[in-house]
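Structure in structure tokens, see below.
And then chain A:
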Amino acid sequence: MADKIIKFKNVKKTYSAELKRKKTALTSLSLEVEKGEVFGIIGPNGAGKSTTLKILLGLVLHDSGEVSLNNHDPATPASHQHIGYLPESPCLYPNLSLIDHLKFAGKVARYPKKLINTRIDELLHLVNMTQAAKTAIGKYSKGMTQRAALAYALFHKPEIAILDEPMSGMDPIGRKLIIDIILEYNRMGNTVLFCSHILTDVQRICNRIGVMHKGRLATTLNSSQLSSELELEDIFLSTATK
Partner candidate 1 sequence: MNTIFAIASLTYKEGLKHRVLFGVLVAALFLMTGALLISGFFMRDIVKVLIDFCLSVTNLGGLLVPFFLTIGMLTGDRDKRTIVTILSQNVSRTQYILGKYFGLSLLTATIMCILAMATYFTLLGGSLLYGEYYFKSLSLYSVATSIVLSYVGISILNGVVFLWCTLTTTSFLATLLTIATYIIGHSIDDVVRFVESPPPGVTVATSIVKAVQIFQYVFPNLAAFDHKLTAAHGLAIPLIDSALLCGYGVSYIAFSLALSVIIFSKRDLC
Partner candidate 2 sequence: MRGKYLQEKYTRIGNAPSPLLQAMSLEFQGTVADFLMLKTISYMGHSVTVNSSPSKEDWQAMFRALDLITDLDPRFWDPYVFAETMLAWQAGMFDEAAILLAKAVLARPDDYRPNYFLGFNSFYFQGDPAKAAPYLREAATRSNAPSYIQALATRMSVYGSQTMAAIILLEELVADTYDPLAKKQLSIRLETLKMLFSLEQALAKYRKDSGNFPDSLSKLVTSGYIKTLPEDPYGGEFVLLANGRVYSTSNLLRTK
């Protein structure tokens, strides 16, 4: 049996927003991702997908249950050296350039200076951003920002890539580039946790797919068992309307 690199066991999370009623994001999430697989998470809005990712990144603290990321507590910064995160709306500093961000990632990952520069060149070539590397992020198009954020997420060669809607807003060329990078990344033995509303991408890229609804994992499917995209859509809709 493959190692479980990500584990959620009966995890609960309720947000207590000021002056508002409490909102339960995760009622009881139990989920496991195996090492080396591409695991897709789908679900309607409000299902708890974002909260799941935020808990993995340590941005949000779960109320109860157990969470493990490569056998580390995700709230500890040490666990972050194993993950690379691409958010749904990339949040790089608009006044700084991609090179500034990549240099930062290199310093934090304790890379020697020479190696930082080598790695920067590699990544710029990988995401096709060599020309725009010194331009401020704020001047990038949506697609350029997405590629820049992916390069930043993968700088330190993390074992786990957490990608939230990585193809959102991209043109077909950009989408192909991202998909190729994800697949190559996975072929190198790394794990990918992938959230998307584009079911064709999910079915194409993922080994297994988890369908979340109302703060829990409603069902888990093997991609190989799905006969068509329509079947995945049916499962999604039937789960979402329960």
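In the analysis below, a residue touches a chain if its C-beta (ideal position, glycine included) is under 8 Å from a C-beta of that chain, and two chains touch if they have at least 3 such contacts; residues count from 1.
How were these candidates chosen? In short, all candidates are chains of the complex that A comes from, given by their letters.
These numbers come from a predicted model, not from an experiment.
All listed chains 1 or 2 share the complex with chain A, though the touching one is 1. By the touch criterion given at the top, residues 15, 18, 54, 57-61, 76-78, 80-81, 83-85, 87, 89, 91-93, 95-96, 100-101, 104-105, 107-110, 136, 152-153, 156 of chain A touch candidate 1 in their complex.
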